[in-house]
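Quick one: structure below, then a few questions.
Note that one protein chain is taken out, while the other chains of the complex remain in position.
We call the chains A and B, going by the order they appear; numbering starts again at 1 in every chain.
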Amino acid sequence: MTATTITDTPRHRPLESRSAAAWLLLTPGSLFLILLFVVPIGYVLLLSFTEPKVSLDHFRRIFTTPLYTSVMINTFRTSLIVTLSCLLLGYPLAYVIARRNDAVSLIFLTLVGLSFWTGFLVRTYAWLVILGNRGPVAATFGVLGLEPPQLLFTSFSSTLGMVNILLPYMVFALLSVMKKIDPNHMRAAASLGAPPTAAFRTVFLPQSLPGVVNGSVLVFTVCLGFYVTPILLGTPRDMMISQLINQQIEELLAWGFAAALAVVLLAVTSFLMILYNRFVGLDRLWG
Amino acid sequence: MSFDASAGRAPTPVYLRLTDVVKTYDGRTNAVDGVSLDIRRGEFITFLGPSGSGKTTTLMMIAGFEALNGGSIELDGKDLARSRPYERNIGVVFQNYALFPHMTALRNIEFPLRMRHFPKSDIKKRAEQALALVGLSRFADRHPRELSGGQQQRVALARGLVFDPDLLLLDEPLGALDKNLREQMQVEIKRIHREIGITTIYVTHDQTEAMTMSDRVAVFSGGKLAQVAPPLEVYNRPANRFVGEFIGDSNFFEADVDPKRPGWVDIPAIGPVRVAEDHGRLPSQGTIDLLVRPERIKILTANDGDHMNALDMTIDALVHYGDSVLAIGTSRGRPLRMRVAGTPPAELKEGARLRVGWAPQDAHAVARS
Partner (left out) sequence: MPLLFAIIATAFLIAPLFIVVPMSFSTSTSFAFPPEGYWLGYYRAYFASEDWLIPTANSIVIAFCAMMVTMLLVIPAAFGFVRHRFAGKAAINLLFLLPLAVPHVVAALGYYGLLSRLGIVGTIFGLIIAETALSMPVSFLVVCAALKGYDRNLERAAMSAGAGPLRTFFWVTLPVLRPGILVAALFAFLQTFNESVVALFIGGRDASTLPKKMFESIRLETDPVIAVVSTLLTGIVVLAFVVPVLFRRKPAYVV
């Protein structure tokens, strides 16, 4: 191409956007988020090694005190259990919704949405009633003549509550991928001689794996920092990191140490997000 | 450059004039690369070409949606470069119709009239006339989603015409319709063009549409104009091998001009064949491409004189179209296609070896590019 044919004279006003216009549109939102989100997060970072004095003592304590390392391990373990439980319950549910395109799938979808949009606290309160020592579960044990076990304020009740709250996230993440799987693929597999389970295993499951990854990353990271439910339904004996943060602030007013814990939590979730972003792309996560 | 833009152009009054139009997206390659074209008032011209050949980009520049990187576009003597799309008086019909989903058919058609501040009483009358023109008066209050593809296309057409634009641009308007509906809409668009007489530019990659509808066809290739001519001329006398292969079915033979035997060219491996000199713009020497349309080749009988160019053809496959048969085969190792109209003769069988040929005036010589 000869360069002389390209004469971008000013009289040809381009309709395409200029990046100046882009920045004009993006500046208010970006500025808001930098000043009123990034700065507060930075403040936590600052607090973690300057309160009460400039040092890395808080971090040293977190990683050397057995109590705190066991909280870390417990947080990971609980998050893993919650994630796997959500996957186990969510996958068949999402599968049914995605594969049957009828009233049944619409009912399921509506009920999942109903659960999703009812706040955490309504559902947490309900578990308090269900698992409480005057609740239906304890009553059932009583009818059977058994001593009801302590269900509430254990890591079991906390885990159950979190699974209940995070299950819709998992279902939606799975669904957004499963919906895109061409139903003809399963028909093709059947016509090629694959029985239903084999067709599922070889055709549907591999294509749904991105949804499994998305849902798991989403649930796991939310779970790591889950605040309300562990505090209300859990026990101080098996603390998760958010409970520890709460305890440090409410009982000890140890802001610096709480900030250091928050920074560790942030570092872990960021690491997971960076990993995810590297291999999948962050904007896919919320489908 | 002291090049006179009017030199060699049609003597009829020019309505739309494209002069050396250039468009580039990345600054290196030109999507449209120096297109010059004169269009007469009332003409129906088709931009034909494969995807990426620059035809739609050229249309978008005429409409004002894309800026030019070089050259100029004049409408009725006025340079369009300075006017925004909404300041031009040009109707556009898009491939996917682009009907406003939140407005009824009637509101869609009234939209350009309201935007152009037509008097209130006029708006209703004109919109209803336009709906009647496309035969959709009963569907005025339907939303686009309640109309079939063909009906949506008619609404889009009415919307593009209702404000008496200077030009009507259609960008692959029938691409999304099925075959029968497409033919019906071709007839419809031609009828409307006849009734209104509006200057129309029609973009398509479908050669049948181009052949049946246009006064002239502008064939695009690689951002340049390969040929601008009436449909039959484009078909019978393509300017180059690209046009000949893009439009219709073709046999192309590479042939050498024999400077010592005027009227004859030599096809390697087949031998010398006669060409009518008034048809081919034969150079005095060198290599040319010789085009013979498959329907011009016929099975020779004893009655055919020796003025026919004859060769032996081995039939490999037959494709039955109902109204004709396409025979695909070879002649001395070179591929050859022959189309026989009507009921195929008994000897036309797969595996058969036949004596076939064409008259010298049925071949068209194209200079090698």
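By our rule, contacts are C-beta pairs under 8 Å (C-beta built on N, C-alpha and C of every residue); 3 or more make two chains touch, one makes a residue touch a chain.
Note that this is a predicted model, so its numbers are computed, not measured.
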> In the full complex, which of A:G113, A:G142 or A:P183 touches the chain missing from this view?
Replying inline: A:G113
>> Looking at the full complex, which residue from B:R116, B:H307, B:R353 or B:R368 touches the chain that isn't shown here?
In response: B:R116
> Which residue, B:R17, B:K55 or B:R88, contacts the hidden chain when the whole complex is considered?
Replying inline: B:R88
> Which chain A residues would touch the chain omitted from the figure, given the whole complex?
Replying inline: 17-19, 21-26, 28-30, 32-34, 36-44, 47, 89-90, 92-93, 95-97, 106, 108, 110-115, 117-130, 132, 134-136, 139, 164, 167-168, 221-222, 224-225, 227-228, 232, 242, 245, 255, 258-259, 262-263, 265-266, 269-270, 273, 282-283, 285-286
> In terms of residues, what is the contact footprint of the unshown chain on chain B?
Replying inline: 63-65, 84-86, 88, 90-92, 94-96, 98-102, 111-112, 115-116, 143, 145, 156, 159-160, 163
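Just so we're on the same page, only the chains that are shown with their structure count from here on.
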> Cα centroid separation between chain A and chain B, in whole Å?
Replying inline: 56
